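Note that one protein chain of the assembly has been removed; the remaining protein chains are unaltered in position.
A and B are the chain letters, set down in written order, and residue numbers restart from 1 in every chain.
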Amino acid sequence: MKRFIHLGLAATAITVLPQLGFAQEAAETEAAAPGFDEIGPYIMTTLLFCMAGFLVFFMAAGFAMLEGGLVRSKNVTMQMTKNIALFSIAAIMYWLVGFNTMYPGDFNGYFAIGGQTVLDPVGVAAADAALDYASVGSDFFFQLVFVAATASIVSGALAERIKLWPFLIFVVILTGFMYPISGSWKWGAGWLDAAGFQDFAGSTVVHSVGGWAALAGAIVLGPRLGKYGKDGKVTPMPGSNLALATLGTFILWLGWFGFNGGSQLAMGTVGDVSDVSRIFANTNMAAAAGAVTALILSQVMYKKPDLTMVLNGALAGLVSITAEPLAPTLFGALWIGAVGGVIVVLTIPMLDKLKIDDVVGAVPVHLFAGIWGTIAVIFYNGDANLITQLTGIVAYGVFTFVASLIIWFILKAVMGIRVGEEEEIAGLDMSELGMEAYPEFSKG
Amino acid sequence: MKRFIHLGLAATAITVLPQLGFAQEAAETEAAAPGFDEIGPYIMTTLLFCMAGFLVFFMAAGFAMLEGGLVRSKNVTMQMTKNIALFSIAAIMYWLVGFNTMYPGDFNGYFAIGGQTVLDPVGVAAADAALDYASVGSDFFFQLVFVAATASIVSGALAERIKLWPFLIFVVILTGFMYPISGSWKWGAGWLDAAGFQDFAGSTVVHSVGGWAALAGAIVLGPRLGKYGKDGKVTPMPGSNLALATLGTFILWLGWFGFNGGSQLAMGTVGDVSDVSRIFANTNMAAAAGAVTALILSQVMYKKPDLTMVLNGALAGLVSITAEPLAPTLFGALWIGAVGGVIVVLTIPMLDKLKIDDVVGAVPVHLFAGIWGTIAVIFYNGDANLITQLTGIVAYGVFTFVASLIIWFILKAVMGIRVGEEEEIAGLDMSELGMEAYPEFSKG
Partner (left out) sequence: MKRFIHLGLAATAITVLPQLGFAQEAAETEAAAPGFDEIGPYIMTTLLFCMAGFLVFFMAAGFAMLEGGLVRSKNVTMQMTKNIALFSIAAIMYWLVGFNTMYPGDFNGYFAIGGQTVLDPVGVAAADAALDYASVGSDFFFQLVFVAATASIVSGALAERIKLWPFLIFVVILTGFMYPISGSWKWGAGWLDAAGFQDFAGSTVVHSVGGWAALAGAIVLGPRLGKYGKDGKVTPMPGSNLALATLGTFILWLGWFGFNGGSQLAMGTVGDVSDVSRIFANTNMAAAAGAVTALILSQVMYKKPDLTMVLNGALAGLVSITAEPLAPTLFGALWIGAVGGVIVVLTIPMLDKLKIDDVVGAVPVHLFAGIWGTIAVIFYNGDANLITQLTGIVAYGVFTFVASLIIWFILKAVMGIRVGEEEEIAGLDMSELGMEAYPEFSKG
C-alpha cells in the first residue's frame, strides 16, 4: 500500500451539475453541505488513523510487558525504563526529523532531512484539507507509533547487559534517521516503491529493520555472562514472569489490528472498509496459526509444549502476514502464519548455536519471520515478484545492519555500551538504577 | 437481535427519480457517488464489527489474566498456555467449520457443516457488497471472537488439574461444532429464533453454553486434591496474584462494550448508533451494580469485603445484562446487574457444598448469572415471554451439558483427562511444561 502523502493536493470533489439555473442552485446547496462522497472518506480515514494509532501505541505496553516478563527480575526496572523512554524519544525524534524525512513533500529519491512536522490548522476547513487522504495530525500520529515498534525490538534483544544511555542514543539515531531514511525508500515513494517492492504494513520496513538493528547490537554487545559455556552448553535463563509475557503478547496481537488494518490508509468507501475488515480477519488467522504451529512443534520436538515458543509463534505469525495482510485468503493467512511459527521454533536454538544472545527471541520473530513474510507476498499479490522482494530485503538488510554495526561500534568505543561484570551479575536494576522492580519478593 | 446473514443479498439502494431527462442525469450522478444513506450503514456497521471485534478479542487476555491470577503460582504457565492456545484453536476451527455451521446460507433449521469461510474480494465494489449489513470479513471476525469466550470459561473452571491436550481437544469440538450448532438455533435463524427466544448478545448462547461445558467437565474431572476434606471442610486455595485477576476483570469489562455493543449489528443510522451507546451505558451500569452488590453482600455475610467476590460480581453483572442490554432503562440495568452480583456471592459457596470444584467461579458467573440474564429479558423486552426463555435455557442446557458429559467421558476413557497426583501436587507448570511462571519468587 502506497503511503506517500499528497501534500498540497486540495480537494476538488464538488461535482458541477449542468449549467441550468436550477441545477446551479442545487450545486450551491451541495457546496454548502458537502455530501459523504466528498468529505466522508477524509473523515473515516482520519478516524481510522486515530483508532489504529491508539492500538499501535498500546503495542509499546505490549513490548514492555513481553520483555519485562522474559528478563530476570533483577533487570525488570531497567527494561521498563528503556521501553517507556524509547517510545518517548521516538515520538520526539519522529516529529523533529523523522516524519518529514520519510514523507518529504519534495521527494529526492533517497532521503531528506526536514524540519518539524506542522499539523493542519485548528478547525481546518474542507477546502483546505487533503480530502483525498486524511488530516496531517492523524497521519503523523499513525506513522509515529510505528517507528517506536522498531526500537522496541532492539530493546528486547539487547536486554540484561546494555547500558541505558548508549541504548537511548541508538534509539535517537534509529528513530530519527535510520528508520525514516530507509522507510522512505518504500513508503515515501522512493526507489524501492518505484521498483515495485511490496510491503503493506512493514514486515521489512518496520520489523526486519528492528531485527537487523537488534542483530548488529547483539553481535557487538556479546552474550550475557554465563549464557554460553566453553563446552557449547547453553544455560537457560528463564524469564521472571510468564504471565506478564503472555499479557504482552496479547497486547501486541491487539495492537496489530491497528498496525495492519490502519495500513489500508483509507476507510471511507465500501471497498476500503471491507479491506480493513479483511485485514483484521487475516491478521488474526496468521497469529492463531503461528501459535498453534509453535505449540505442536514444541511438543513434537521437545516432548513438552513451550509457552515462550507459543507466544513467539503468535508474534511470528503476525510479523509474517504484515507484508501482505490484505490479498491472501484466510487459508493463505493460515499457512503463511504457520510457517512463521515454524521459523521461530527452528531458529531460536540456531541463534544460540551461533552464540548470539537474543534475550526475547526478537531476531527470529521480527527479522526471520519478517523476511519470510516479505517473500510470501508473491503468493497472493500479483504485483509482487520474487526478485524485487529479495532486492528490498537485501537493501534494508545491508543498510540497517551496516549502519547499526557502525553506530554500535562507535558507541562502544566512545562511551562503552555494556555494564561491568559485577553490575551485570547484580542486575541492572540495582547497579544502574538503584531500584528493584519486585523489592519484596525474595529470589529463590 | 437477529444475527442471520443475508447472504447473496446484493444492495439495491439506488433510488430512481422520476423519468425526466434532468432527473435521470441527477440519478446517474448519484449512482456514481452513492450517498450516505446507501453506503453509510455498511461502512459504519463494518467499522462497528472491527472495533467491537478487537475489544472482544482482548477479552482473551482478560480471561487469561483473571484465571492466571486466581490459580496458584505452580499452575500459571499452564493457564497461560491454555488460554492462548484455546483462542488460536477457536480461530481456526471457527473458520474451518464453525462460522458456516452457525450462519449457513441455506439454513436447515438445526445445523449444517459448511466449508471454510470465504471473505469478500479485495476492494469489493458497492454493487457486490451486502449493503444492508456489513462485510463478511468484519462479521466473521466479530463472531469468531465470541466463540473463544466460551472456551475460556471452561478453561477457568477446570484449572490446576486437567491435562493440556485433552482440554484442547475439547476446545476443538466446542468451538468447531457444539457452539456453532446450538448457536445457530438462535443467531442462525433456527428454531429458537423462530419460536421468539430472545438473547441479544449471548447470556445463554455464549455464557451459559460455556458454563454448562465447564460444569460437565468439573463433575467428570473431580475436585483438586485436598480441596474438600472428608469432614465437609473446604480448604481455600487462594489465587497467586490478585492484581493480575483485577486487571483481567477490567479487561473483560472493557471487552464487554464490544461484546454487547457490537451485537446491535448496525451503527449507520441515528437509531442504531444511539442504541449502541445505550448498550454501552447499560452494560457499564450492570457491571458497576454487580460489583457494588457483591462488595456489600460479602461485607454483610463474611464481615470482610472479598475482592474475588467483587471481581466476580462485576462479571456476573455483565453476564446478566448480556441477554438484553438495549431495552432496559439504566435503573433496569442496575437491578438486573445487582441480582447477578447476589447470585455469585450466594452460589459460589453452594458449589463447594456440592463438592464441585470450579477454580475461578466460572459456573456461578457465566451459567447461573447467564440463566438469570436470559430470564430478566422478559422485564424490558416486550417480545420475550417466560416460557420461551425457559425453553431456550433448557434446550441449550440439555444439549451442551449432555454433549459435554459424553465428550469428557470419552476423553477420560481414551486418553485420561487428569494429571497424576504427584504432578498435581508439583503443579502443572513443572510436571507438564517444565517451565515455571515465576521461577525466581520463592514460595512461602
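Quick note on the criterion: contacts are C-beta pairs under 8 Å (C-beta built on N, C-alpha and C of every residue); 3 or more make two chains touch, one makes a residue touch a chain.
Values in this document were obtained by computation on a predicted structure and should not be read as measured data.
Colleague: For the chain left off this view, which of B:46, B:284 or B:400 is in contact with it?
Modeller: Result: among the candidates, B:284 touches the missing chain.
Colleague: Which residue from B:131, B:168, B:214 or B:334 sits in contact with the chain not drawn here?
Modeller: For the chain that is not drawn, the touching residue is B:334.
Colleague: I need the residue numbers on chain A that touch the omitted chain, in ascending order.
Modeller: Touching the chain left out of view, chain A contributes residues 22, 25-26, 29, 33-36, 39-40, 42-43, 46-47, 49-51, 53-54, 57-58, 60-61, 64-65, 68-69, 76-77, 80-81, 83-85, 87-89, 91-92, 95, 116-120, 122-126, 129, 131, 134-135, 137-138, 140-141, 144, 164, 241, 244, 247, 432-443.
Colleague: Take the complete complex as the reference. Which residues in chain B touch the chain that isn't displayed?
Modeller: Within chain B, the residues that touch the unshown chain are 15, 17-18, 20, 22-23, 26, 35-37, 40, 44, 51, 55, 72-73, 238-243, 246-247, 249-251, 253-254, 257, 261, 267-281, 284-285, 287-289, 291-292, 295, 304-308, 310-311, 314, 326-327, 329-331, 334, 438, 441-444.
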